[in-house]
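Here the complex is missing one protein chain, while the rest keep their positions.
Per-chain residue numbering starts at 1, and chain names A and B are given in the order in which the chains are listed.
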Amino acid sequence: MKIDIKHVAKLANLKLKDKDLPKFEKQLNEIVAYVEKLNEVDTKNVEITSQVTGLENIIREDIPAPSLTQEEVLSGTKSKHNGLFKVKAILDSES
Amino acid sequence: MNNGLNTLTIRESLEGLRNKEFSSVELTRACLDQIKKYNSDINAFLTINERAINEARRADEARENGSDSPLLGIPIALKDMFLTKGLRTTAASHVLENYIPQYDSTVVQKLKDAGAIILGKTNHDAWAHGSSGENSDFGPTKNPWNKEYVPGGSSSGSAASVAADMTIASTGTDTGGSIRLPASFTNTVGLKPTYGLVSRYGIIAMASSLDSIGHFTKTVEDSAIFLNVTAGNDPMDATTTKNKIPNHLEDLDKGVKGFKIGVPKEYFTQGLDSNIKKNIEGAIKKFEELGAEIIEISLPHTEYGIACYYIIQPSEVSSNLARYDGIRYGNDRTRFGDEAVRRIILGTFTLSSGYYEAYYKKAMQARTLIRQDFEEAFKKVDAIISPVSPTPPWELGEKVDDPLKMYLSDVYTVIANLAGIPGLAVPSGFIGDLPTGFQILGPQFSEKLLFRIGHAFEQTQERKVLEK
Partner (left out) sequence: MKYQPIIGLETHVELKTKSKMFCSCSADYFGKEPNTYVCPVCLGLPGALPVPNKTAIEWCIKIALALNCKISNISKFDRKNYFYPDLPKGYQISQYDEPFGLEGNIKLKTKNIRIRRVHMEEDTGKLLHANVGGKKVSLIDFNRSGVPLVEIVTEPDFENAPQVAEYLQKLQQIIRYLDVSNADMEKGDMRLEPNISLVSRISNFQFPISSENLPKYKVEVKNINSFRFVARAIEAEIIRQGELLNRDETPTQETRGWDEKKGTTVSQRSKEEAHDYRYFPEPDIPPITFGLREIRAVREQIPELPDEKRKRFEKEYGLSSHDVDILTRERSAADYYEQAVKDGSKHSLTPKKIANYIINKKPDMDKTVPGELVELILVTHQTTEVSSEELKQAVRQVLLENPKAVGDYKAGKTQVLGFLIGKVRAQLPPKSSSEGIRELIEQALK
């Protein structure tokens, strides 16, 4: 299987430079070809492992605790306005 | 010349501090001096904690006042994946080059509570993506034993800083070998604990189901001292164990007589460097001499470990790196380096509609088979001995243009992460001027046993200290 790099980059919210595409394409397709080695493994009726701890039902009581201050929350950006994060206008929700 | 305090182990340092042979300020200063002297060569540190001496002074005062918390006054270094409130944390990426965290990770908090002094933040492959340290956006770390060679990654700076005596100990993260591999390349002891033994809260996530939080020390005993501080349940990390944590120093000296140690037959065939093979065979012989029984075992699915890992890990990476959009902190997504871009694209692809079953689901099934291999093996043996890297350290630049080749160097390490079991990398000598080591793998939460085995082996070796 070959990766459609442009499509996947869009899904991943990455803007790649055109000049880098052939390099990434080659490297990634080699890696994909390698991981397809897994097709040799018979996994019929094998359960999946998505976690290894065996833990279940790790939950917390519904008790509120203090949050960060607004100053701390906004400390990582210069793009802010009246206590809010500021970004370029998002068009489609304006309608 | 400095007073050499920086070459001490945790245990030796604690003894000296307790006996008032020297102060934490002196010890910390010795480390800072060593950093000042060699960091431009080695590039192990990205950020130095300007308050370290003040913190050491406070530790000395606390000791005066009768405190003896487990790491009181011990200078340590943190991989730059560990969030430190008010102290820049970069993930060795341009994306976070100016990020000052709003909170401390749980482990950092525990280390501070135990009295440790934070010297600074160490370099590594950006986002912990790599096996050599060369993927750092701030330049590669060099192997202190031979600066033409890589120190191993991703926790390159943490390993190199301990090896070069810039610190007494350091933290690392191990998602597919990122502690054990650099440990074996730098003559240091590296522990990848059981998944869920040490909290991940506040440590930049790479692949959440695989990330293990460990450390580098100069001895096995130090590793146990350190784990006693970091291990345990964290209400902020739902995947941490609720088990009672044993004292990992207990039984350290009891030896390996009667232990059954497994050697996977698949591991000593093609692909393993002959010098490393010889070295490990030497170690196995040592264990026999110490009274352990060596048993051949099989881990048949190891062959598929890398393929399985390089589906699961990038998939989780692609999701974990989605938050770095430059809105709330950090720079935007154009600042990701090539390796992060590769993994994000690979992972986005393997999770995408139409491919999930063929890749991600298949890998999760293969992961079950890999776990079952270990379950079977641990019915027969107490622990397993295995190589860490199939080759000795390679030259800087040797593999940077061939990511797949780089990935394959993790062949012996990723399976412990896939199975969630602990691994302890122990130095076992040198090949030429470069160090090598092996790893001891055990069942989940068998760290105490691994320390006991590692310590027994360590007693047969002479600790080689870097001449500086």
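Assume contacts are C-beta pairs under 8 Å (C-beta built on N, C-alpha and C of every residue); 3 or more make two chains touch, one makes a residue touch a chain.
Predicted model, so just to flag it, every value in this text is computed and none were measured.
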item	value
Full-complex contact with the absent chain, from B:L111, B:A205 or B:V411	B:A205
Which residue of B:D137, B:D174, B:E221 or B:D237 touches the chain not shown here	B:D237
Absent-chain contact - pick from B:T7, B:N228 or B:S315	B:S315
Given B:L83, B:A292 or B:V414, the one touching the chain that is not displayed	B:L83
Residues from chain A at the interface with the omitted partner, ascending	10-11, 13, 50-51, 53, 55-65, 67-70, 73-74, 81-95
Interface with the undisplayed chain - residues on chain B	83, 89, 91, 96, 99, 101-103, 105, 200-205, 207-209, 235-239, 315-316, 318-319, 321-325, 327-329, 348, 351-353, 356, 360
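Just so we're on the same page, only the chains that are shown with their structure count from here on.
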item	value
Interchain centroid distance [CA atoms averaged], chain A/chain B, Å	24
Residue ranges of chain B touching chain A (in the complex, touch as defined)	99-100, 102-103, 195-196, 209, 235, 238-239, 241-242, 301, 304, 306-308, 310-311, 318, 322, 325, 327-330, 333-334, 336, 338, 341-342, 344-346, 348-350, 352, 355, 358-359, 361-369, 371, 403-404, 407, 418-420, 444
Touching residues (chain side chain A, partner chain B) in the complex	1, 3, 5, 8-9, 11-16, 20, 24, 27-28, 30-32, 34-41, 43, 46-53, 55, 58, 60, 68, 72-73, 75-77, 79, 85, 87
